[in-house]
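Only one protein chain is missing; all other protein chains are in place.
So, chain A:
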Amino acid sequence: MTTTLAGGRAARRQTMRRIRPRRSPAVPLLLAVWAGAAAVLWLWWQNTPSIADTTGRILGAGRITGLLAGYLMALVVLQMARVPALERRVGSDRVARWHAMSGRYTLCLVLAHVFLTMWGYALQAGKSLGDIVRQTVDSVEQLPDMGKAAIGTGLFVVIGLTSIGPVRRRLPYDAWYHVHLLTYAAVFLTFWHQISTGNEFAVQPAAKTFWYGLYGAVTALVLWYRILTPIRLNLRHRMRVEAVIEETPGIVSVLIGGRRLHRMGAEAGQFFRWRFLAPGMRFSSHPYSLSAAPRPDTLRITVKAIGDHSARLRELTPGTRVWAEGPYGALTAQRRSRGKVLLVAGGVGITPMRALFETLPGAAGDITLLYRANTTQDLALWDELAAIAEERGARLMYAVNSPEGERPDISAENLRRKIPDIESHDVFMCGPPGFAQSVFEALREAGVPARRIHHESFEM
């Protein structure tokens, strides 16, 4: 007994030596964003010696909103450039939420900018607010690059409308996605009027250089990480579907073969965006987590048939070419700060947890997996999980509805009873948003600090 204990301790010490928790760079990034915004405001401040009257104030507000919109626009695009630092360190889900939030905000700034500037011009020309439409038409006709800007703004409005919750839910994913791609065109079209009519850029060459630099850098990152990097990845690894396996009713695993797949640098817990070059599927890509640790010749994803796309996966034939982008996601062993780990999976959220369950370093008893599903039949991959638990000496628990359909009670009390030292665990969690929310609250109540609860959620 003593020897086992000592051996366990030594093993744990070994494990801890390998654990180097990496902090998410979110805070420094946000600080940089604020600093940039302050610099943009300073640019306006520098260039505006005084404001004499209401017209001046309205035009001033128009300029401020315009400058901020121009600045944020670049960042909104940057957030979707799939920069590894954002995707793998901050987390794709978080960045996507930032993108949605800042996108909405930027669109509002754009509209405020248009309204205020045209109103100001109307007043300047001795007209009133009522002539704003006439004034807008005049300005679009007469000012340089304003025609382009008007088209771009129109596109922004369309993109914004299709992204409003209820509209988006009613649209097929592909339609929404392709409308969203128009953002690039809209940003391009609206860029030029900023340079040619923007007071700040006409007067200060340094400001103009900064603006070109900002947009140039974003363009370069988008080209590099969204286009060149995936092309290189896929030319190098040449992936194809090897087999499709039905795990439980409605959940399928797809095995994907390719060359030297271990060189992709994928970690357990991460995902790729997959595009299957089969009829009807080649025009959109979808994020699916790896459901097993990557092997040199095989990757595996496990998918629940919810949407059109995931339902079609079942009909994939072996040999189908696969185009993948990734790896993305920050829910990896790097987040770990403690020796003990609790993995919580809800439904098909088991996929990244399954990969982590297999690969997280740890001694016997360090790793616990809690698997929540509706019924025992829905516990996909259960046999594998049981085998891993057996081999590693890890704990495996499940929670399913009672035969009467009653939900299991995942409360702080129950969690504490099952895992007495729960507060000293790192928790990794993946599941539907409602489930994740309630487990999060239970964990907090049980004494787990929020910074040690790592989760990924793709609902916006």
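Note that in this section a residue touches a chain if its C-beta (ideal position, glycine included) is under 8 Å from a C-beta of that chain, and two chains touch if they have at least 3 such contacts; residues count from 1.
Rule of thumb we're sticking to: contacts and distances are computed from a predicted model.
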Protein name as given in UniProt for the chain not displayed, "FMN-binding protein", "ABC transporter permease", "Monovalent cation/H(+) antiporter subunit G" or "Fe-S oxidoreductase": "FMN-binding protein"
Options A:D145, A:D174 or A:D297, residue touching the unrepresented chain: A:D145
Chain not shown: contacting residue from A:G36, A:G60, A:P287 or A:G447: A:G60
Residue, one of A:T219, A:T351, A:T368 or A:S457, that touches the chain absent here: A:S457
Absent-chain interface as seen on chain A, which is shown: 41, 44-45, 48-53, 56-57, 59-61, 64-65, 101, 105, 108-109, 121, 124, 139, 142-145, 195-197, 199, 202-203, 436-437, 440, 450, 453, 455, 457
